[in-house]
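This report concerns only the one structure given below.
Of the protein chains in this complex, one is absent; all others appear in place.
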Amino acid sequence: MSHLYKLYTNKSCPFVHRALIVIEEKKLASAIEEVFIDLTDMPKWYAEINPMETVPTLEVLHPSDAVKPHLNNGKYVYESQLIAEYLDSVSEPKEQLHGRNAKENHKVQFVSEASDLISAGYGLLRDPFNKEKRKAVEDNAAYLNRILEEGQTEEEGPFVCGSYFTLADIAITPFLIRFDALLRYYAGVDVFYQAPALRRLFLAAKKRPSVVATSLTPAEYISIYANYLPESHPWRGAVTGTEGIKPVLFYNPLSSFSDRVRLLLTTLPQVKAHLVEVDYKEVGGWYAQVNYRQTVPALLSGGERPSAVHESWPILLFLSQEYGQWAALSAEERYAMEFFNTKTQEFSTAMVRVLKQSNPSADDWEYFFWAAEEVVKELTARNAGQPAHVFHGKAELNLADFSFLPFLVRAHATLELLTEGKHDNIFEKFPILNQYLEKALAKPEIKSVFLDPSKYLTRFKTLRSQSN
Amino acid sequence: MSHLYKLYTNKSCPFVHRALIVIEEKKLASAIEEVFIDLTDMPKWYAEINPMETVPTLEVLHPSDAVKPHLNNGKYVYESQLIAEYLDSVSEPKEQLHGRNAKENHKVQFVSEASDLISAGYGLLRDPFNKEKRKAVEDNAAYLNRILEEGQTEEEGPFVCGSYFTLADIAITPFLIRFDALLRYYAGVDVFYQAPALRRLFLAAKKRPSVVATSLTPAEYISIYANYLPESHPWRGAVTGTEGIKPVLFYNPLSSFSDRVRLLLTTLPQVKAHLVEVDYKEVGGWYAQVNYRQTVPALLSGGERPSAVHESWPILLFLSQEYGQWAALSAEERYAMEFFNTKTQEFSTAMVRVLKQSNPSADDWEYFFWAAEEVVKELTARNAGQPAHVFHGKAELNLADFSFLPFLVRAHATLELLTEGKHDNIFEKFPILNQYLEKALAKPEIKSVFLDPSKYLTRFKTLRSQSN
Partner (left out) sequence: MSHLYKLYTNKSCPFVHRALIVIEEKKLASAIEEVFIDLTDMPKWYAEINPMETVPTLEVLHPSDAVKPHLNNGKYVYESQLIAEYLDSVSEPKEQLHGRNAKENHKVQFVSEASDLISAGYGLLRDPFNKEKRKAVEDNAAYLNRILEEGQTEEEGPFVCGSYFTLADIAITPFLIRFDALLRYYAGVDVFYQAPALRRLFLAAKKRPSVVATSLTPAEYISIYANYLPESHPWRGAVTGTEGIKPVLFYNPLSSFSDRVRLLLTTLPQVKAHLVEVDYKEVGGWYAQVNYRQTVPALLSGGERPSAVHESWPILLFLSQEYGQWAALSAEERYAMEFFNTKTQEFSTAMVRVLKQSNPSADDWEYFFWAAEEVVKELTARNAGQPAHVFHGKAELNLADFSFLPFLVRAHATLELLTEGKHDNIFEKFPILNQYLEKALAKPEIKSVFLDPSKYLTRFKTLRSQSN
């Protein structure tokens, strides 16, 4: 079959996306020749075809004399939504994607505009930590949600016209797909947070074969739209043309939990993480927009479908599963590391409790020494009969050690607070801890993760004075 | 089979509706003779049967001596919910619509009351723009919603007892159906706005054959309940006994967008629209209750299922589809009008930008002349070789012209602002615009839509002074 139409197209453009979905829904691919238009360097001849210099344009290849007067320059159809309507009107079954009556057609047209949500989405992309622009996205999504819910009084189903998929769904889905990927990645925004009916529409729409076939991956959208961002965006640099999207680690150099991840990264040279330092003063600022938990470390995974990974130990597991040795470990080895991590957690809790108070109670001191002893017991049992080994990973540090070491480093740096001249020095009481620290810091890549010990001491003295 | 019962009935009454649904659910129609009672002129003999003068009443035609002492006057059952319970108890399968245990029976009875929502709904109908009464409806719907959601912890499903349809659903559905139709139409209220579980119940209930068979159309409810409204209700007059429900157009005579619809209506004499003028001062008042977008024009469609239609161009399309020529147009003609409308939108945006500022920028002026030229190009191309024609619709104005003309009229009326004595006069620069205006206003029905030009000039001068 010879082509009936030419479509001037670019898959990255949401307006083109509308036409592409219609073509799939109506099985028109064989009737249409696609002509790729480079949007970053639009060819001059294209302005002859479409003086507005927008994509898509539909060219009717063999217009009859009767239709010529109605088409632009006798053969062109402009404007994505009009192209979508036109293609649906002229192909069989005719108007399948239109509403089934005047009222549905109205709903289709009214929702298809959605222009405020579209503006708000792009506005936020250009200024991703602006609270008002974020609110504009949420408010406009909620507004669209309300329209959807009102409509559901007529008929149930995820789409604008209930179970019936129409040009309205096709009009907004390309934007929902882009905003879900882009705003989640660059601004930490869930577009659907206050819009459950819109979320349901999005989920149902993106499963349709017509949408699957015409969509790029989240990573591709993230790359293509990177130039919308302000230059100063902190992890714009993670999005590279050649190496794909790098994992982004949000960390603070004083944070023990952040150190855990940085220690693991020293063993994963293939992971070229993009590091974003989060000043504690920023925690209430832009970082709260990105991560409403406001904790460091946090990770944005790289790859085709970047997503947020939270909390230090889960991040260690994630990185080890995605890039490291986890798959090769037996169930028992995994268990041993996870169990040691629970002891590490108790040690850190107990230590911080003592460090933060100017006058810890007897219970607090007791808890601290008990927690230290629990850790020591585990390390001793693990290395029984192997005097040269001290780590949980025996000769080499493993994930469990990366979990523990940051706290041991701080314990050593803050010894004057942890003894107060009258309590046991855990490094004397448990010599294996001393050996552990020395052996670990003897490795330059390990040592490089840490600050000068005086920094930790100062930090905890400040925290102690603040908590009084 | 001879009848076992008489039901004194009136399909419009929600209390009767309960009994009718039970009769359908239990397939009792052949056992029951229905006796119609005119509620607006209740027969005197009916007070003998039911001294409370309420419908429904159930008459047991052949009561045994054993049951007589328990029935009123030995044979009557009063109160809709008690009639529903009774019919369900005496017909096979017995108590099918009751709860399945004491707890469900409790839930059924507790929800069946719902008396606060019922009072609130009627209260709002009597005073449709009262914010407190509106809030009372929303709060009571939310309260019922909460009860439904709490219940769902036991069993999933849309109904009060999960997937099991009971007298509770039957008790409230007649009111939900009426309030959805009436409050949406007369007060712009979506009863289910803050009540998703109640919406789900409503949707599932109104699909049941028993409910479908016993319900009137929204238009019928709207007509029957019109006398609940205050005399002053602005579109009470749209609800007529003989001509059904007319479309209601909310407009303002100064609004260009409103004029679009009024122009179309001059060509649709069969549409006897009810016009409601919205004073701009009312936009924050009762009109905000009706249309939370607060824009004019807005349309309430007439017909069997009136619904809101928003935004001027979508209203034009809706009216043309419902009452006009749209169906007869080719896909290409439709495209041409829709495309011209996009140019009209740009012209209006550009014009208003210049008119509203006391000192428009060079860019604003350039944009205005470019937009005018775009319109002119289209009109010229459409009428090439036909010097007698100037409209987009050639000899006659079409939808696209109705979209454009209101702005051209205002451009002419405000020429002193649009030239400021130093910029081009678009009517001189593009003579076709002059011809267009003259030819259009030569038609008396067209001219009658517009105000004296000085009114538009005053309006924009005021807007300009306010925007400084």
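We call the chains A and B, going by the order they appear; numbering starts again at 1 in every chain.
We take it that contacts are C-beta pairs under 8 Å (C-beta built on N, C-alpha and C of every residue); 3 or more make two chains touch, one makes a residue touch a chain.
Everything numeric here is computed off the predicted structure, so don't read it as measured data.
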Candidate in contact with the missing chain, chosen from A:F36, A:Y193 or A:Y280: A:Y193
Contact residue for the chain not shown (choose from A:F36, A:Y280 or A:F339): A:F339
Candidate in contact with the missing chain, chosen from B:K131, B:R146, B:R293 or B:K447: B:R146
Chain not shown: contacting residue from A:A331, A:A362 or A:A388: A:A331
On subunit B, residues whose C-beta touches the chain left out of the figure: 66-67, 69-72, 77-79, 82, 85-86, 89-90, 102-103, 105-106, 109-110, 113, 146, 149-150, 152-153, 155-156, 196
Where the unshown chain meets subunit A, residue by residue: 180, 184, 190, 192-193, 196, 199, 202-203, 301, 305, 307, 309-311, 314, 317-318, 321-322, 330-336, 338-339, 342, 382
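Assume only the chains that are shown with their structure count from here on.
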Computed distance of Cα centres, subunit B from subunit A, in Å: 42
